[in-house]
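Only a portion of the chains appears, each positioned as in the full assembly.
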Amino acid sequence: MQKPKLIVDGKRLDGRGFEELRPIKIEAGVLKRADGSCYLEMGKNKIIAAVYGPREVHPRHLQDPSKAVIRYRYNMAPFSVEERKKPGPDRRSVEISKVSREALEPVIMKELFPRSGIDVFVEVLQADAGTRTACLNAASVALIDAGVAMRGMVTSVAVAKVEGNIVLDPMKEEDNYGEADVPIAFLIRNDRIESIALLQMDGRLTLEEMKKAMELAKKGAMQIYRLQREAIMKKYMKEETEEPEEENEQ
Amino acid sequence: MAEDILMDIKRDYVLSRIRSGERIDGRGFDEFRQISVQTGIIEKAEGSALVKLGNTQVIVGIKMQVGEPFPDTPEKGIIITNSELVPLASPTFEPGPPDENSVELARVVDRGIRESEAVNLEELCIEEGEKVWVIFIDIHALDDDGNLMDASAIAAISALMNTTVPAEKFEVGEDFRLPVQDIPISVTSLIVDDYSLVDPCRDEMSVGNNLITITSDKNGNVVAMQKSGSYLLSEEKFYEVLELSVAKAEEVRKQVVSQINQGDKDGENEES
């Protein structure tokens, strides 16, 4: 496979500028059985997240008497990728689940729910590049939809180096043939980026490039954050206009 | 505990409504919930469908590969049906390898497709005894509000009808539409006392999971049956459900076809 030319006339393969996100669509409350849920598209990524809990933890010896236990399961549907993926967790999804859980744990007010469990399950229905960041964005909305108390919003985006340029939200080809990939998640509170919740990187960047990548990620995250908020607002508005009986029945 | 009492109350409520000839959501005993079929929603799959039966949601994706035929059918393609009851879809599903419910779901859906000869497997032979098409039908539950079985079966056949065989990618000729020649439809009924309720929703199953699934083909032949659940079924009830299921399947088949056609017309359902 020949590496294609990824940047032509200052534009990326899909016509985006360097600091432009792919189209994003977020919808909260899409599942009935889950306590909170979210459907999210980001480019060709199609993600669905569900939150269950706070609920009882089985078996009991896994309970923590002082706070809630968080589980995060990142899973790819077998048909989500070009070559069918064998069902079940592989090493990549184990690692993604770990760092994603660790990004959410300090943001969820775990101490409010001793002995209980909060489960975040995220399914990748279609994968383009950046599934781990898209999943975290969906998970964050699903947690709020479930009414889980959070210290703020977790918003995630990746930055890449492509033919020498630092670009926002890389697509598949840029991920495959680019020189570096940096997925980042932030805690955002009161419309302000407060700190870093997830940070990974592979590739090759100078210190200067790494700093530039961080700045670009912050810009992108603020845009996504606004869409996350909007999705939750829309859900609330919809609920209010629905007949109260229906709501009770759920 | 609290949950148990809630379940008890729910069961009593459901039962009392049934005994007065009603279902809790106002449906007739032989009435399906609203059926919605959207195909072509996963562009990376060779075919796909998202099916909603009321609030129950299932997505099926089709992937195809070139593989070796089974020794006893050297001139036929291969179907492999798999189901993941991911914990996203229900508070009772746990992560891990498929449990008996997941295995049963996949196998009953598979039998419906296989026995109705819905896919013309002879046309999926590339080189006799050497190379045939392998169809992976992956059932991915999203929201289990009852009757995942029928939702999965509809999603599976809808996804197959949406499938393009990726011959060009595998360098074995030109892409072509998967040859689908029948539309098997499964109808699942919940048996309660002397009543039977088609397409039971989750709350109705608080009275027990006494189910029977009957799948029939476009000519009204029965092609698969599965009694599921720990209960005894009277012969009379069986015959009643048998006839009803075949009749009902015809209705559902029409709805599915019309939804797929509608989607095609709207251009919502893109072929991949």
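We just call them A and B in the order they show up, numbering each chain from 1.
Everything that follows uses one rule, which is that a contact is a pair of C-beta atoms (placed from the backbone, for glycine too) under 8 Å apart; a residue touches a chain by one contact, two chains touch by 3 or more.
The model shown is predicted, which means the values in this text are computed figures rather than measured ones.
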Displayed chains are single representatives; whole-complex counts: A x3, B x3
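Just so it is clear, only the chains that are shown with their structure count from here on.
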Chain B-touching residues of chain A, taken from the complex the two chains share: 31-34, 44, 46, 48-50, 52, 55, 73, 75, 77-84, 87-89, 119, 121-123, 125-127
Complex contacts: residues of chain B adjacent to chain A: 41-45, 48, 55, 57, 59, 61-63, 65, 82, 84, 86-91, 95, 97-98, 136, 138, 140, 142-145, 202
